[in-house]
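Can you keep this structure in mind? I'll have questions shortly.
One chain of protein is taken out of this complex; the other chains stay put.
Per-chain numbering from 1; labels A and B assigned in written order.
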Amino acid sequence: MRYEAPETIKAAVGLLIKARGQSRILAGGTDLMVQMRSGMLEPDLIMDIKRIPGMRDIVPEKGGFRIGAAVSGSELGEHAKVSKMWPGVVEAVELIGSTQIQGRATMVGNLCNASPAADSVPALIAVGATARIVGNKRTRDVPVETIAKAPGKTILAKGEFVSSVFLPKALPRTGSAYLRFIPRTEMDIAVVGSGVCLTLNPKGVVTKARVSLGAVAARALLVEEAADVLLGNKLNDDVLERLADIASDAATPINDKRGTVAFRKQVAGVLTRRAALIAFQRAKG
Amino acid sequence: MSNIHVTTTINGDETEYVCRPDESLLDVLRDRLGMSGTKEGCGTGDCGACSVTLDGRLVCSCLVMGAEVDGHKVETIEGMADGEDLHPLQQKFLEHAALQCGICTPGFLVAAQSLLERNLDPTETEVRYWLAGNLCRCTGYDKIVRAVLDTAKDMRKVAKKSSAKKTAKKGARHAA
Partner (left out) sequence: MPLDAKTSNDKKAFKSVGTSPIRPDGIDKVTGRARFGADMSAPGMLVGRILRSPHAHAKIKSIDTSKAEALPGVKAVITSADLPKYKDADEDILINIMARDRALYDGHTVAAVAAIDAAVAKKALKLIKVDYEIMPHVTDVDLAMLPNAPLVHPGRYDGMAENEHLALALQEQGKAKSKRKSTNIVSRYDFGHGDVKKGFKQADVIVEHEFTTEATHQGYIEPHACLANVSSDGSGELWVCTQGHFMVRDVCAALLGMDVSSLRVTPSEIGGGFGGKTTVFIEPVALALSRKAGRPVKVVMSREEVFRATGPTASSSIKVRLGAKKDGRFVAAEAVLKYQGGAFPGSPVEMGAMTAFACYDLANVKIVGYDVVTNRPKQAAYRAPGAPMSAFAVEGCVGELAEKLGMDPIELRKKNAAVEGTKSSYGPTFGPIGLVETLDAAKKHKNYKAKLGKNQGRGVASGFWFNFGGNTCVNINLNVDGTLALAVGTPDIGGSRASMCLMAAEELGIPYDDVRAIVADTSSLGYNDVTDGSRVTFASGLATINAARDCAAKLCKRAAQIWDIPADAVKWENGAAHPAGANAGDFPPLSIKELAGQAHSTGGPIAGHYEVNADGAGPSFATHVVDVEVDPETGATKVLRYLVVQDAGKAVHRAYVEGQFQGGAVQGIGWVLNEEYIYGEDGRLQNAGFLDYRIPVCSDVPMIDTVIVEVPNPGHPYGVRGVGETSIVPPLAAVANAVSAAIGVRATTLPMSPPRILEALKSKSA
């Protein structure tokens, strides 16, 4: 096992390409160290990216924000402008673990760990975020929903890693929200998560919507049918009920130690309805 | 697996050590530096007994690699009292009987200190959510929360006298 802390992206990519065996990126380490301790993972190379310039920065870009891969949950939460523009994303990231975990865990780590229950992922999908992948030959930007292929598996090729996430500029009258269900009030992995992002016209009619569910399938789902039900409507009870039904139907969860199929399906609907209402209130301002 | 040489600052003292790449900061503190005040309850970031601050940020030392703190600043329970003068939180924990077995106490104190550095006027709910990553199985948390709130109250009086207070509040986070 080798620990490296390169100071440029080029050096980092070089290390990854040359590495034999398993390589793992260290940003916050809150997933990596747990996996190593359990014996699930014994990487040959651990590459700490925190010494690469930009990795710990939040930078305004095209009216939105670029969030470096090593920005911790606490740092993101303390950034007033990001919180104001995309409260749904920030609240999702802040739900990951305890205060201690927040001091280290990163949004990009949450994305690349590729857990179906990752809190920040449905929130990022809902706001249309993109991830920047750096690698040997090219740098590419992809929608965040394409990063995870299956639990623990990503599209990243050898030599590649995600260097940042880009949150686009929010249109006027846009609101985002993320809710999750856990058995306790803190410290649990989401049993169901729901991210909603809405844009309204001046009359309060939904003109743009994205709905994403977490922990109810092998990876976070973008539920287009749920968005469709909102488009062209105000959020009256009838629309909300239909939204909840569609979200429940879209969920294809499993029974496991954290929840049952029936529970997850029902709560997917409940949370999506509640998140939509919060997003709606936020969009109205 | 070759050892890594690390130079860091722990409780204000420049400290050097070597560690293997798979060793956590907690392993280094306890096994290499003899600083056993920081406790291991789970090793997976779920209990908070190993809480320390890294560059002023509250973290679980079991989830930080020993290798990566080179050039950074670590504060542990051993640095909390000023010589024989206890930190107000330490004193209040004793007065309120906020510890029974005491194994979680160092982690709670470090976490509570980190809260009060950011927010000297927390609500009960804010205290409870800030400390949600610190497990205590003995007290039911009641006396811990009271001790933190009482410390904040006293420290506000002192702060009022000396200077203006800083408030960077962490909002209470709630699930659905």
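The rule is simple: a residue touches a chain if its C-beta (ideal position, glycine included) is under 8 Å from a C-beta of that chain, and two chains touch if they have at least 3 such contacts.
Not measured: the values here are computed from a predicted model.
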item: Residue of A:Val134, A:Val267 or A:Ala283 touching the missing chain in the full complex; value: A:Val267
item: Identified contact with the non-displayed chain, of B:Cys47, B:Leu120 or B:Met155; value: B:Cys47
item: Touch criterion as defined above, residue of B:Gly66, B:Pro106 or B:Pro122 at the omitted chain; value: B:Pro106
item: Residues belonging to chain B that touch the chain removed from view; value: 1, 20, 22, 27, 30, 35-44, 46-47, 49, 76-78, 80-81, 86, 90, 93-97, 99-106, 109, 124-125, 127-129, 131-146, 175-176
item: Residues belonging to chain A that touch the chain removed from view; value: 38, 181, 183-189, 191, 257-260, 262-263, 266-267, 270-271
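As a convention for this text, only the chains that are shown with their structure count from here on.
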item: Chain A to chain B touching residues, read off their complex; value: 1-3, 5, 26, 28-30, 33-34, 36-38, 46, 48, 50, 72, 74, 77-78, 91, 94-95, 97-101, 103-104, 179-182, 185-187, 270-271, 274
item: Residue numbers on chain B that touch chain A, as the complex places them; value: 1-2, 4, 20-22, 24, 43-46, 48, 51, 54, 57-60, 62-65, 67-68, 70, 111, 114-115, 129-134, 168, 170, 173-176
